[in-house]
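What follows is an incomplete set of chains from the complex, kept in their original frame.
When the chains are written out, they are named A and B in that same order, and each has its own residue count from 1.
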Amino acid sequence: MANDSRSPARSRYWLAGVAVTFGVLIGLSAFTFVYAEGFSYFSNDPNSCMNCHIMRDQFEGWNHSTHKAVATCNDCHTPHGNDVEKYLVKGINGFNHSLKFTLGNFTEPIQITELNARVAHNNCVECHQTAVSQISHLDVEEPLSCVRCHGNVGHGNTAHGP
Amino acid sequence: NIQNKKAEATQYPLQVVEIPADELDPAVWGKNFPSQYDSFMQTATNYGPTPYGGSEPYSKLEKYPAMKRLWAGYAFSVDHNEERGHQYALQDQLETERIVVKEQPAACANCHAADAPRLIEQMGWEEFNHTPYNDIKSELHTGTSCADCHDPETMELRITRQAFVEAMAKQGVDVTTASRQEMRSYVCSQCHVEYYFAGENKVLTFPWEKGMNIDDIDAYYQENGFIDWVHKETGGGMIKAQHPETELFSTGLHAASGVACADCHMPYIREGSVKTSDHWLRSPLVNINGSCQTCHNYSEAELKARVDTIQARTAELLRQSEAALLDTIDAIVAAKDAGASEEELAEIYALHRSAQLRWDFISSENSTGFHSPQEAARVLADSIDMARQAQIAAIMLLNEKNSQEQAVAPQQLVNNPD
């Protein structure tokens, strides 16, 4: 059976990549990062994501999702954990998106990366500890991807399931 | 309120009792896992029929009279009902006429008794399978048990049935390396599969060596020459298919999308604020909300309508296939009566066998096509085509015989012209 390619199960040693990513990105996207208010990554206001029209679809999706009232972009897309990790991820995304946006060399529809899929998953689990306490107990090794069933939670944009 | 909820959450998993490695009684396991136990016990409840499934164990032979004749000479033509909840797994086997009209091997117990693994360990795999069912009956106490699917220590899913392990190995799959999501289907695929009893020792075997779709399975049976019984009317060798849920499902889109049996048949339910897997294994049509709507954002009515459409198309083709197969049997019988020899009938028998195996593959599969809608229709189209071709061949043979007769005694014809 085809396994969910976005399964957080296969998490990466992404921290290693971080350093590299930084090096490459800093120079290239400094301008965009500033101009496009890439610092919006450090804000919790969804509208800050909207500084990029590219994000319009997901904003619309979120705007119509069950979580509009309970979670903003960063509640799902940045780690809740310690600040170091939090700002690392924000940094990576800020630069990555700024870069891609500048070069325009990304394919649409946009697809979440494994790193961010894992971040989102962990945030689901964190907010829903109680709900998933039983199904998670067998979970340590291999969690079931939440969005495989709850594909509409973050963004009411999936026509159907996973 | 919050406090209780947080409490519930942290309590779990709380081991009230230590579960012995050989414990089969669900009640004991239930002490640690009351909610799963309660829902599992619900499988004794009759929630009534759905359009094509459900838990009302009506006689299929009465609802679809064609079956009696298609299975003529085989135990299934005597007693075959719509299946029901897991609580009846052992009882229904003990009570079926099929173990009365024919002496059955203990191999039958593999999927109907949680005691099977223990007995196999004691008696040995081959020995267990060929022992007469009636001789070990007294050893069977529990139908399905938690132990069939769970490791009592870790509660992780586990495979307990040897036939499945071997069948997967033959396909090059090592089940011990299965992912959690795969296990959510594998535990079911230990029993919800087509099977046969191989050789003298009646060893329970799944015919998957060439692949899982019906064409592979037919090719496999043709190669090893296995037949289940000889048809009472035609005298041809026949093969019966049983509950190939795993095989049909594997050809569908849900499988391709990584959806597991448990996703639909054991959806999560809320106990207070905690999610648990609904162990009331049943038709998803009585719980569309839990089984489908999380993934499919449509109204219950809309989703029901989609299943209805798929199943109605399948049911229509099943009836057409039955009509074609009955015509085939008529034609073969007529040819035989006109003196056709076994040699002359050999190819026709083979066509009839392949045609009826395909009908049975979809008919005995319990989702009425839902598990793989297009494939189900394709298989029935093949069944109809093969049945009609067998009918045509038999008619040709009949004419040959008649004209030979006429050649010998032309008078007859002249004497009674129509």
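Here is the rule we use: a contact is a pair of C-beta atoms (placed from the backbone, for glycine too) under 8 Å apart; a residue touches a chain by one contact, two chains touch by 3 or more.
Everything numeric in this text was worked out from a predicted model, so none of it was measured.
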item	value
Chain-type multiplicity across the complete file	A x1, B x2
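The rule is simple: only the chains that are shown with their structure count from here on.
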item	value
Footprint of chain B on chain A - complex, ascending	1-4, 9, 129-135, 137-138, 141-142, 144, 148-152, 156, 158, 160-162
Chain B - residues contacting chain A, complex	5-6, 8-10, 12-13, 154-156, 179-182, 185, 255-260, 263, 268, 270, 273-277, 294-297
